[in-house]
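Here the complex is missing one protein chain, while the rest keep their positions.
== chain A ==
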Amino acid sequence: MTTLTINGTTHELDVPDDMPLLWAIRDIVQLTGTKFGCGMALCGACTVHLDGEPIRSCTTTVGNAAGGKITTIEAMKEDPVGQQVQNAWLDLGVAQCGYCQAGQIMSATALLKQNATPSDAEIEDAMTGNICRCGTYNRIRHAIHYAADAMQEDS
């Protein structure tokens, strides 16, 4: 049995240690906000936080995630920065199909936690691993600045 702590809840899972965290989260724990897009850490749809760091859950094994604090999109509405990012996404109408946006929001939230006022170049650097096939990148960039501004106003 492997113990995973996801969004503050402890789960005892009977899965092999080499199972990617993504499939443990989606198929076993059945939290489906985290998406499968490529399986090779190329698209970022599966981004979650492990001890606060954005990681690709499709290439992080359950064995490597055990013992850490895993945070998924489902917990973002309880997270002060995550909330600002979600609000920015809604205010600016970022999402089109929406499938990649959980991963985008997880990457953006991690960025803003480390850098409250990122430049365009810093945003591109942090977000280049997240593909959006609908092409919402301009609004994502705008929304990250917008969330950063909202955080400044609140602080």
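As a convention for this text, a contact is a pair of C-beta atoms (placed from the backbone, for glycine too) under 8 Å apart; a residue touches a chain by one contact, two chains touch by 3 or more; residues count from 1.
The working rule: contacts and distances are computed from a predicted model.
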Problem set entry | Absent chain [UniProt protein name; select from "Alkane 1-monooxygenase", "Molybdopterin-dependent oxidoreductase", "Cytochrome c biogenesis protein CcmF" or "Sulfate transport system permease protein CysT"] | "Molybdopterin-dependent oxidoreductase"
For this session: Write down which of A:Ile6, A:Ala65, A:Ala110 or A:Ile123 is the residue touching the left-out chain.
Result: A:Ile123
Seminar exercise, completed: Out of A:Leu4, A:Met76 or A:Ala110, the sole contact with the unshown chain comes from A:Met76
Seminar exercise, completed: For chain A, residues touching the missing partner are 15-16, 19-20, 23, 26-28, 30-40, 42-43, 45, 72-74, 76-77, 85-87, 89-93, 95-102, 105, 120, 123-124, 127-141
